[in-house]
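The following block contains the structure, expressed as structure tokens.
Missing here is one protein chain; the remaining ones are kept as they sit in the complex.
Now for subunit A:
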Amino acid sequence: MLGTVSKQLRSHPALIPLFVFIGGGCVMCAAYLARLGICSPEVSWNRNGNPEPWNKLAPTYQYKFYAVNLDYSKLKKEGPDY
């Protein structure tokens, strides 16, 4: 199948940007899904070994890419320790 595609690409080189952009889009989608699965604080892949993953985060944990108004380094744990 790859042989057919590369033969067709050689005779119609204008199709290469199509592959580049569609491929880039697929990579970005996969990367976002991977980020959700790995970095989201509510996702636990192993319910017995990792029951409450959000409790392992520091109070200064930043999930957003860019924080406009909130200075995450100044956040502290709110409730009392027990």
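The definition used in the following text is that contacts are C-beta pairs under 8 Å (C-beta built on N, C-alpha and C of every residue); 3 or more make two chains touch, one makes a residue touch a chain; residues count from 1.
By our rule, contacts and distances are computed from a predicted model.
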item	value
Omitted chain (choose from "Large ribosomal subunit protein mL46", "Haloacid dehalogenase-like hydrolase domain-containing protein 2", "Centromere protein N" or "Cytochrome c oxidase subunit") - UniProt protein name	"Cytochrome c oxidase subunit"
Full-complex contact with the absent chain, from A:F19, A:Y32 or A:W54	A:W54
Hidden partner chain, residues of subunit A it touches	40-42, 52, 54-55, 57-64, 70, 72, 75, 78-82
